[in-house]
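Left out: one protein chain. Kept in place: all the others.
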Amino acid sequence: MRKRLFVLFSVLIVGAMLLSACGSGAVETVIVEKEGKTVVETVIVEKEAEMGVQPVTLNWNYGTEPPTVDPSLATDTTSVDVVANLFVGLTTFDPITGLVIPELATDWEVGEDADGNQTYTFHLRDDIAWVNYNPVTGETTQEVDADGNPRFVNAHDVVYGAQRTVDPNTGSDYAYVTYVIKNALAINSGDEELTLDDLGVAAVDDFTVQFTLEYPAGYFPAIAGMWIVKPMPAWTIDEWGDKWTEAGLIVTNGPYVLESWIHGGELNLVKNPLWIKADDVQIERVEGLMIVEASTAFALYENNELDTTGVPLPEMDRVKADPVLSAEYFNAPDVCTYYYGFTNNKPPFDDVRVRKAFVQAIDRQSLIDNVLKGGQIPATSFAPDGIFGAPPQGTVGLPSDAAAAKASLQEYLDEKGMTIDDFNALDIVLMYNTSEGHARIAAAIQQMWADTLGVQVRVENQEWAVYLVTLQNDTPLVDMPHVWRMGWCADYPDENNWIHEVFNADEGANRLRRVSGEFDALTVQAGREPDPEVRKELYFQAEKILAEDEVAYAPIYVYTIVSVTKPWLVRNYPLLGGNDFFNWTIDMDAKLAAQGQ
Amino acid sequence: MARYIIRRILQFIPVLIAVALFTFVLMRAIPGGPFDFAGDRSLPPTIVANLEAKYHLDWPMWKQFLSYLIGDDILGEEGGSLGVIRGDFGPSLHFRGQQVSDIIKTTLPISAQLGFMSVLLAVLIGIPLGIIAALNQNSWLDYTSTFGAVFFLSVPNMVLAPILIWIFALILGWFPVAGWGAKPPYLLGFLPQLDQLNIEYFKNAAMPVFALGTGSAAIIARLTRASLLQVMGEDYIRTARAKGLTERVVIIVHALKNSLIPVVTILGPLFAALVTGTFIVEQIFGINGMGKHFITSVGNRDYQVITGVTLIYAFLLVIANLLVDITYAWLDPRIRYD
Partner (left out) sequence: MTVADLVLPTTKEKSLWQKSFSRLLRNKVAVVSGIFIILMILIALFAGKLTPYTFAEQDLMANNSIPQWMLFLLPEGAENYAHINNDYILSADHLGRDILTRTIYGARISLAIAFAASFVDLLVGITYGMISGYAGGRVDSLMMRVVDFLYAFPFLIVVILMQTYFKAIARRGGGEGFGSAIINLNNELGGMLFLFIAIGLVNWLGMARLARGQVLSYKRMEFVEAARAIGANDTRIMFKHLLPNILGPLIVSETLSIPTWIFLEAFLSFIGLGVNAPTPSWGIMISEGVQALRSYPNQILFPAIALSLTTLAFNFLGDGLRDAFDPRMIDK
């Protein structure tokens, strides 16, 4: 009888679904103002019959839900990607050379103010419109102010954006990058005596904005292009608060507008017809999925449902051997470096010979060829190509050399009167944050150390958040692992962001727990130095000291972006600034033909 | 019975509060907070302090918990929280600008649709299979169905799902690789819109439901078989046969009802197992369900999301268990609730 009931129950459900009359329209969500309150309404929209022409569409995978598209709050690459296509900045990065080029600003001058602080004065163009996309009508219209005047991006918006990021109430993660601006650190720390207007940014007139800096910084134009100081629409943010980035409410000024965003599901962009260079934007629609699983994304790609995607590591061999896929495969350098850090004050890694042995025992090329397989670049120093001041990889630092490694360790053991077993009794720990990729690399390197040096290293992994807590400077030495895995990607393309902010013992993170010395003085000096050539020389020296003399860490490789791309998509791989969909092109006829339409 | 049900509903409340409290406290006990890091880098203490102040993480724990439950205005504090009792689960700490209740409203219906269809599949396949096996005990039918059941049992979701994609989506092209047919806004808050409920919807649903449902079907088949065998040996079955009733009547009218008790029992924990199951299936098929939030919010230290999602799950679980207990009484008149 229970079975009968169950069958009946199911029939009823299915029947209820089928029997109800269907409306002929699509159902949409619209945000509507009603009696001064915001209301989300469901509206049935009669769609017009679709014309036969398909817009030029890019099928993209973000890989994960972007935590935000608010420029002040963005931190991860997915958010930055979207922000880069929705909002303009004072400057941006040339997709090929990586150099700073003007965007909102037409040009800028360096100067000094009355108190001797360095200033940057940017002159802005006056024709970039603030626009809003209406999901119901599908139209993009320019914003107008209370008097009916059309809104263009101006200096006040730039000031507002910077102030908002520095405002402690906003809760911006990346605000620390702005600390180079006068009073930014103080305001962000909640200093009672200062207000937002005391921040070193002001609108000289409607289309000129001046930044006053705490100390001279040659890299400031790069920072001026970062998403956190992009101009933002004050009126929209005041009206909608946290919700201002939802589709339909958001006001943007870039090549694309936000058409729809189903959180966790999809994020779609459409071309902004009012963009200053709208004629150059060939891709009219970007449909973005959020497929986390790399193998599924790859399957979608093979099924022609994604135009480009990464190659999952286990599939690398097959892809490179397959006639079709190997032609679509490409790897481009990325501005990220993978390294193992040493805890420089924890024995036996307080001795440079031990560190030297562990660094040189890593066979980087074998790792890249057999484990990583993505054409990564072996790294012997920290910052990669494309970062201002970085020596080319391979010119500075210690190369892989098994014999030298063994000799170095032996020298240490002999002096201390230890055997290799005594050394192993110290229980050396290598730690990494939990991930399939890091696990493989750790397993491979663990074996390299065992084979070359005879050292037995214990491998441990921790979940990311816990890991970062473990590596903090105040963690007791007994809890610190001897060797730990880390990576670093560029915020802005300057060595200041690399060896200074990461390794400097006084002003940087200093997880390496080094004692301050010549290296640290050099990086501080280079940060303040106005002459670019002198800066380069200083950074060269600094990298040399850290990698060759102190051997404070083990650089391993520079990341690459590994991807397969369908032949109808022409894309680039900008080092900085996020994926620029507005520069890519798609041959829509070829794409539709391949999809069988 | 009615009094029993009311008593059970009242008992929900302390259980749910206990779940919320423990989740609240334990999450904060794990090292690492939601704002300690952004991507690869640790954030400086100033920034962390700003963020914690913004989300009231610097309040004492009891205050945070009360604010979460009953709201800030009752507490007499500045803040926008209305409290869980008024349906406000707070803002997400990781997904800035999104409310946890919105996240739940978007993702729970999809997981519910997926889960419901899987359980339906499991029951529709499992029970008949178990009956056949029990009635033909130790015959080749029995062994075959056991073998089949165990085969699906011993292939984990994470293996079955990619295999299904490979064979049925890539090679045969019968089903789409990934995705789900229903998008918000939903009908009645959790059903797919009627115009979305087309053949595409079922094509999208086919592989995930199969991947999730077959393991459960196997369990149900095995349990039904064991339980039915147990019941068939009972005295009252012997009596029924002795009375001269046909075998069919004996089984359907007498044996089946009682033998379903263990099956109904596990429908409760089955629901629980679906949570870890849906995470894998949702991730592999790219389905925007609630499962992922159970896992990712712990890694992100998104206290609000994990507490909200756990509460919803606990709520559904206690209701499911209540329904199971009520069904017991209906299935077996010998069961009485005092």
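Structure notes:
By written order: A and B. Residues from 1 in each chain.
The definition used in the following text is that a contact is a pair of C-beta atoms (placed from the backbone, for glycine too) under 8 Å apart; a residue touches a chain by one contact, two chains touch by 3 or more.
Quantities reported herein were computed from a predicted structural model and do not represent experimental measurements.
Where subunit A meets the omitted chain, the residues involved are 294-295, 299, 312-315, 317-318, 320-322, 366-367, 370-371, 427, 429, 434-436, 439-440, 442-444, 446-447, 458-463, 466, 478-479. In the full complex, subunit B touches the omitted chain through residues 7, 11, 14-15, 18-19, 22-23, 26-27, 29-31, 143, 146-147, 150-151, 153-159, 162-163, 166, 218-219, 222-223, 225-227, 229-230, 233-234, 258, 261-262, 264-266, 268-269, 272-273, 276, 280, 294-295, 298, 306, 310, 313-314, 317-318, 321, 328, 332, 334-336, 338.
The working rule: only the chains that are shown with their structure count from here on.
In the complex of the two chains, the subunit B residues touching subunit A come out as 30-33, 35-44, 46-47, 49-51, 53-55, 91, 94-98, 102-103, 106-107, 120, 123-124, 127-128, 162, 165-166, 169-170, 176-179, 183-185, 191, 193-195, 197, 252-253, 256-257, 260, 283-286, 288, 292, 299-301, 331.
Those residues of subunit A that touch subunit B in the complex are listed here as 1-3, 6, 10, 17, 20, 22-23, 26-27, 29, 42, 65, 67-68, 70, 73, 75-77, 168-176, 185, 188-190, 242-246, 262-265, 289-293, 295-296, 299-300, 302-303, 305, 463-466, 468-470, 472, 486-489, 509.
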